[in-house]
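Only a single protein chain was left out; the remaining protein chains are all shown in position.
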Amino acid sequence: MTNEEIKAYFTTVAPSATFDETGEWLNVQVEPGSWKALAQNLRNSILHFDYLFCLTCIDWKTHFSVVYHLSSTTYRHTIVIKANVDVVNPEIETVSNIWRTAEFHEREVYDLFGVKFLHHPDLRRLILTDDFEGYPLRKNFEDPINMIKL
Amino acid sequence: MFSLEGITNAIQNWLYNTFNPSWALVFECLIVILLATGLFAILGLVLVLMERKVAAHIQIRLGPNRVGPGGMFQTVADTLKLIMKEGLTPDLADKFLFNLAPFVVMIVAMLLLAPIAFARGFQIWDLNIGVLYVSAISSLSVIGILMAGWASNNKYSLLGAMRSGAQIVSYELSAGLSVLSIVVLSGSLQLSDIIASQENGWWLFKGHIPVIISFVIFIIAVTAETNRAPFDLAEAESELTAGFHTEYSGMRFALFFLAEYINIFIVCAIGATLFLGGWMPLHIGHWQAFNHIMDYIPSSIWFMGKTFFLIFLIMWFRWTFPRLRVDQLLNLEWKYLLPISMFNLILVTVIAILGWHF
Amino acid sequence: MFLKEYISDVYNGVTSLLKGMRKTGYYFFHPKEIITQQYPENRATLNLPERFRGEVVMTHDEHNEHACTGCTACELACPNGTIKIITKFDVTPEGKKKKAIDTFIYHLELCTMCNLCIVACPTDAIKMAQNFEHSVFDRNKLTKKLNLPGSKIREGVE
Partner (left out) sequence: MYTQTEIIKDTTVNGSEGELVINVGPQHPATHGVLHLVITLNGETIKKIEPHLGYIHRSIEKMCESLSYRQFIYVTSRMDYLSSHINNLGSAHCVEKGMQIEIPARAKVIRVLMSELTRIASHELWLGAMAMDLGAFTPFFYAFREREMINDIMEETCGARLTMNYMVPGGVMYDIHPDFQQKVKAFVKQFKEKVTEYDDLVTNNIIFQNRMKGVGILSKEDAVSYGCTGPVARGSGVSCDIRKIFPYEIYDTVAFDEVLETAGDSFARYMVRVREMHQSIRIIEQLIDNIPEGEYQAKTKAVLKLPKGEFYSRVETARGEFGVYIVSEGATTPYRIKFRSPGFSNLSALEHMAKGSKLGDLMATMGTLDLVIPDIDR
């Protein structure tokens, strides 16, 4: 399906979404509050976005944006969903029950960025030790032992 | 014809002529103990080296070749290393059983040496229920393994020991049944009688297809009984790290290691005795000239040759096949080997009764 | 029917196993197929391709001259901070000051052999050597000074 069709769909289910078509794929900016319902829609509706191939987070210093790369194994169209969350108390609904792969990816993002995924079944640190302080991929994280800067 | 029989007889006569009978018996016992222990050490070293060389050549490698000519002293060096290593005992292990287990396994292996005829008239104890003795004693080794697995206080060890228990108990059956087929044919449980019955040809060739089948089943069953790949579930490296001997180190580990190889030697020796005529040279029916030439090869060489051929076969299995899963292992026994060997035993009995064998 | 299946199962299973044994048996009895290389005995015949990346060296010609201008392109290209160049100012016969290297420090222990410094070098002063036996007993020995003592830049290299 073309970007236009996807956009038309978005205007019906999530009127607040804004679009950005400068990149390779259609970028959609959504509200974190309405994301869970929208995700359910994207997965089950005619667009059939059943494949979440990348979930990550970007630290823009003023806010975090959680980025979801979605694709469909039937139509082969791809979109990028972005949801901005707060720096102080980053929270967003989990999508791990919609796309199972999100479970690990969300744990990784929680581990390295500190974004809390609400209602995640098992939100623990995945990579770092449980008592590690700080979130390494945040821009304000200073590594006490940095080989290159030494 | 060269034979060790003369030497043993001479020693016995000399002992009985020089000392009174009870002292002579004591000296004989001492000599046997010395020989058995010596054989143990030498066999262990040779078999480990052989295993490594066979594995290497199958795997297009050279194998150990640094210590001594062609790597001959590699296993000696390894043993020295193991002796010098610290023998750790896990903190919460049952120390008594933990220390006892390797010796149980070792003693079982030693006991099994008794009825084996290494050459003509060169046998420690030619007891009249030799076959029964062997099957009875060989099933004792599972106690040592269970002991080791339980006492280590390690979950991998426990799993390995449990697997080993199930495995050995079930494979005893088909091993026993295939041994029975030879007992039926030769009509005796005494190993020397069984060897004598193969004077005009080995049972493997005389007994038609049923004996070949029971030979194959015997080899499979003893491979399983000695915990060798493809049935090495008790120590399944990729699953249980090292199974029942995970926690063992140093000399105690070496004892397990040695017992494994001695067990292989013993079961192969039994196999060679039952199916391939033990020390009996290759005799074909009435070809007198051929038989006569064969007689010139010493009986000990015949025995060792046959045994090492079987050992090689078992090593060949190990380096070719993947490991079975635990349920498949039991399936193989209860669904395939046991029915086939039972049916086969009936066939052998019919052959024996009707005298169809050569 | 069941019996037929049973027997064919056994037959197929056994043949598949025997095929595998034939293959391994073939190799056992054909020692010519052995591929083991006996390092270090074969050091003399060991043939490493000229592109093999063992360590960074600086080439010096017979007059003890190298081509390094001290431009630090390699230092900038290196992702790990492996190279450190200390420059000095030479005075040419005409009395002009000219930048030249004093010491070219190379940390072998940090190097990942990515070849980026060699690509970055505008004068081909450094190259990859094929030596791969780097183990030493003291870590300090892995920090190397690449320009030979008393060496100077070759004439005409800018």
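Order of writing sets the labels: A, B and C. Residues in every chain begin at 1.
Everything below uses one rule, namely that contacts are C-beta pairs under 8 Å (C-beta built on N, C-alpha and C of every residue); 3 or more make two chains touch, one makes a residue touch a chain.
Values in this document were obtained by computation on a predicted structure and should not be read as measured data.
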Chains still shown that are in contact with the chain withheld from the display: A, B, C
Touching the absent chain when the full complex is considered, from B:Ala24, B:Leu43, B:Leu82 or B:Leu159: B:Leu159
Contact partner of the left-out chain, one of B:Ala24, B:Met50, B:Val131 or B:Ala236: B:Ala236
Touch criterion as defined above, residue of B:Pro21, B:Pro322 or B:Gly355 at the omitted chain: B:Pro322
Chain C residues touching the omitted chain (full complex): 12-13, 16-17, 19-20, 22-24, 35, 48-49, 51-53, 77-79, 112-116, 119-120, 128
In chain B, positions touching the absent partner: 55, 58-61, 155-156, 159, 229-230, 232-233, 236-241, 319-328
Contact set of chain A toward the excluded chain (per top definition): 22-25, 27, 50-54, 56, 58-59, 67, 69, 73, 76, 80, 99-101, 103-105, 108, 112, 126-131, 136-137, 141, 143, 148
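Keep this in mind: only the chains that are shown with their structure count from here on.
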Chain located farthest away, centre of chain B as origin (C-alpha): A
Rounded Å distance between chain A and chain B, as computed from the means of their C-alpha atoms: 63
Separation of chain A from chain C, taking each centre as the mean of its C-alpha atoms, in whole Å: 41
Of all residues in chain A, the ones touching two or more other chains: none
Chain C residues touching chain B - in the complex, by the definition given at the top: 10, 17, 20-21, 23-25, 27-28, 31, 33-36, 38
Chain B - residues contacting chain C, complex: 54, 57-62, 316-317, 319-321, 336, 340
